[in-house]
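One chain of protein is taken out of this complex; the other chains stay put.
We call the chains A, B and C, going by the order they appear; numbering starts again at 1 in every chain.
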């Protein structure tokens, strides 16, 4: 991907992040964004634990879903999640540091498929996520 | 389902709920639990909004996932989510009241499939979720 | 559903079936079609067995996919499968008679979700399928 493409990607991410109370409220941080790619990380807090003292799968999904959202919105076109699936492969615990890496698998004019792998601080995969996106009207920033 | 089965279901849910900081922290409430069935509701708060001022799909998933968890854990056997898929059908907004209804579609000795429909306060469907569960060792309460 | 709606559904199915070499070539038959609903059946032949002498999952999927296609095409608007998922719950054997029942779960202007359950001749569920459809240009028969 060209330098311009990655600059556009970062500008889109900055614009999204500025108002994304959900992702920042959960303590996520953006580690890296490039065209069709995003990496976000988040720590498992006490308020993310379920009845078995393990992290609620919903928060693992939410981290993956945010990584997916940032990756598919790197073309300066509003893009939304249409369908997502997730496989939970290992439990996560209090204070685990999760990293979600979203990679573009396929992209046509309107639709995209993104694969997101979530690992813990030891590098063990805790979830595999696949997201299907669809572009809608609107763009994140004025045309450069 | 017999009265005993539903009493067991409720006892399992009470036991899970007592320590589920994730679900209660998000403001969920359990509306109804029966054997193989659960209904939970939650309001969309300001800290659940993403960059487009609509509810982050992750919280819709989390509500559905909790309903799924309560429904598949009604047999007094620890049961975990293995694979889930979700289709987002309509956006949700600040203060929307969402209700997730989880119904058992299939259950064998070890595995189960649960369908969860999430509607808003107007009764419009905002998401369709399907969860695949698997039982693990352990039970919620001592045998009655 | 009104009588007219079901007549339209049947007319669409007749039009599709007339040229559907795939479904008829596999020995499928249409048991019932109504608006948003279809039931098809098929027997497991010798050429559908895989290396373990059990029916290849691909043919179970294909039966479910055909039921889905007939159900989502009952509105006289060309409609295609966009995304499908299937869970294989029990093996199928030579001469098993499978019945796939497709029920509409959700439908908007352009998109639909259909659940298909596949049972064998004993009524045991062998697969659960969920299909996501999308309408495209064109219709099956001239407007009545």
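Points worth noting:
By definition in this document, contacts are C-beta pairs under 8 Å (C-beta built on N, C-alpha and C of every residue); 3 or more make two chains touch, one makes a residue touch a chain.
All of these numbers come straight from a predicted model, not from anything done at the bench.
Only one of C:25, C:123 or C:142 touches the chain withheld from this view, namely C:25. Checked against the full complex, the one of A:23, A:62, A:85 or A:135 touching the unshown chain is A:85. The missing chain lies against subunit C, touching residues 15-23, 25, 46-53, 55-59, 61-63, 65-66, 69, 78, 80-88. Looking at subunit B, the residues touching the absent chain are 83, 85, 132. Mapped onto subunit A, the interface with the missing chain covers residues 85, 87, 89, 105-106, 108, 111, 113, 115, 117, 125, 128, 130, 132.
Methods note: only the chains that are shown with their structure count from here on.
Over half of the residue numbers found at the subunit A and subunit B interface occur in both copies, marking it as a same-residue contact. Averaged C-alpha coordinates give centres for subunit B and subunit C that are 29 Å from one another. Remark: subunit A and subunit B have CA centroids separated by 23 Å (rounded to whole angstrom). Multi-chain contact residues of subunit B, defined as those touching 2 or more other chains: 85, 87.
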